[in-house]
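The following block contains the structure, expressed as structure tokens.
Removed: one protein chain of the complex. Kept in place: all other protein chains.
The block that comes next holds chain A.
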Amino acid sequence: MKPLDLGMIGNNSEESLQQILDNICAQFNLDYAAYAGVNTIDNSIHGVVNYPDAWKEHYVEQGFQDIDPTLAMAAKSVGVVDWTRLQKINGFRKVFCDASEFGIGSTGMTIPVRGPYGDRGMFSVVRSCSEAEWASLRKEIASGLQTHATLFHDRLMRNGRTMSAMRQPALSDREKEILQWIAAGKSQPDVGIILNISTRTVEVHLRSAREKLGALTTPQAVARAIGMGMIYPI
């Protein structure tokens, strides 16, 4: 995985956020990506898209945000919402008919994201291709996109001093212990043997630790955990 946000920590300018969306599209073979989220604590709304400017203007001009089912419905789901599930809803045809005139396809999905304070977001991706191609692409990228969608959401929600103070990550002893052994140069199977747990258990705790630390890779998580004084540098 590419370290998408290295060097951009804390930089939430629109250009850098769009750059992240561009990178995600390139990595996962997608045409466009869009994020929308609501911070329930300060009630701020965030939206970032990398759609062509002409479509963005048309979308706002037509007031599509009020009828777009990918916005209205998808955030309440738990699972990924494939847009085929939304086709029966009224707004879908109106929005996606126009979208196709701007070269934007209607095969896509929305990943709902939930944060610990009731904050919700959604990360939508679109790709013009046949249904068969989409089905296989979807299967391939769903897991990786889940992680990116949550990182993107957390990054925007962490914005502001109150939020970043509240979001001091809480790692369990197990998570810290595993990061400490990784920092000491042990591989994941090694850590499993040392702690007498399965490699899969090591992996599930590492994934959780990475996410709490806002890190995409394990080395990045180790660096942040050392920086925050959670584990010792060895």
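Couple of notes before you dig in:
Keep in mind that, in the parts below, a contact is a pair of C-beta atoms (placed from the backbone, for glycine too) under 8 Å apart; a residue touches a chain by one contact, two chains touch by 3 or more; residues count from 1.
One rule holds for everything that comes next: contacts and distances are computed from a predicted model.
Its record in UniProt calls the unshown chain "Acyl-homoserine-lactone synthase", which is the match among "histidine kinase", "YeeE/YedE family protein", "Sugar ABC transporter permease" or "Acyl-homoserine-lactone synthase". Here the missing chain is touched by one residue of A:Leu30, A:Val48 or A:Val80, and it is A:Val80. Among the residues A:Cys129, A:Ile197 or A:Ala223, only A:Ile197 touches the chain that is left out of the figure.
By the touch definition given at the top, chain A reaches the unshown chain through residues 73-74, 76-81, 85, 111-116, 118, 120, 139, 141-147, 149-151, 170-175, 197-198, 200-201, 204-205, 207-208, 211-212.
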